[in-house]
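Omission of a single protein chain aside, the complex is shown with its protein chains in their original locations.
Up next is chain A:
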């Protein structure tokens, strides 16, 4: 009935859309679509009623009605029912759910949700032990989501994009070379470079990117919660982004191979001796690849700490040092069959045309990216770009307003599960629905049976003892 009043033109039975999702479209999903409502509503349901509402025939109806509301409050529920509500939302809505709680009664809910957050404190460590994240005060949730969660998403996406890009480029060059080496699986690099590339030369800078990168300051992140939306909309890493990354790798590998190929064609050194030999070609390609990857990292990193600088330039220096060492006389004398690239660096890298080729290749790989990104920022700026631009002009944002001392809030026991945008606290604080509490509260309170048996000595209000359900 309530639902019919809220949304008169909706169908009687909830429409469930069966689809396939997932990486290779292997997972079957069922989605209940969101519907428009004429007005803003809230729903309060207690444990007794929820027991009926979660039955098979009614649960979709419950979900549909609940999703039409801005806020849903379930009070006096058992731990199992908490978990069931979370699972209902998880199953029929393709959203990410977060559950936060602090007591042992919240453990099942925390484990059921995608992300479980435990609050450590007076209720004990049960919630903390079973959660993905834990902290001591409820207000830290804001920082968890808006600052650290967002940074984590951005770092992960950048890391993945760069990792795929560098490995695809590195491998596709072999593919192009195969056409010119009789398809004999001849690698176009020195064997040592093949080993060291992923382990030593490019491993550490990307790790530093994934650990330290920030697009905006934490204060700016808190000031502009809209920055959170690209993460919700999957903007930075999806199938489309992955395909774009692969295309870019294709282009880079084509440039990285064919420019040296054309430049080395029938060329010799400036004293007439050979330079178009396999070892010099390999060294040329390796060097261009390393410089291009370093340049890409340079343009990808937004937050240059000293550690990032050290790792990036250090990797490049390590490449140069290791290459010169492995191509030197000393190691060759010890292991002639392993280091047979001897002399290549000295004979190849002192040629101006080699360096001109390297330079051309690197700029031809990097400049389109820079131009594309610049044009994108000018024509279709994302919220991130706008805030970064503002942050650069203004420095630190205005300080956050004074927060009340935390002791008062942490005495309240509470647990919450939510998966939608913030609802209206005013509706609840108007005390139209609550019978018991003399103190206004922002969210509903759920007391566990365990707690009710304890004397509430440090609460400033008295509470009528309710009969707890079995």
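Note that in this section a residue touches a chain if its C-beta (ideal position, glycine included) is under 8 Å from a C-beta of that chain, and two chains touch if they have at least 3 such contacts; residues count from 1.
The definition used in the following text is that contacts and distances are computed from a predicted model.
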Of the candidate names "G patch domain containing 1", "Ubiquitin-like protein 5", "Cell cycle control protein" or "Par-6 partitioning defective 6 homolog beta (C. elegans)", which one corresponds to the UniProt protein name of the undepicted chain?
"Cell cycle control protein"
Specify the residue from the set A:135, A:168 or A:193 that touches the hidden chain.
A:135
Of A:75, A:200 or A:360, the one touching the omitted chain in the full complex
A:360
Of A:58, A:247, A:317 or A:370, the residue that touches the missing chain is A:370
Residues on chain A facing the left-out chain by the touch rule are 120-122, 124-125, 128, 133-137, 140, 144, 148, 151-152, 155-156, 159, 180-182, 184-187, 210-212, 214, 218, 224, 226, 259, 261-282, 299, 302-308, 329, 332, 336-337, 340, 342-343, 346-347, 351-353, 356-357, 360, 363-364, 367, 370-371, 373-375, 377-379, 381, 383, 385-393, 407, 454-455, 457-458
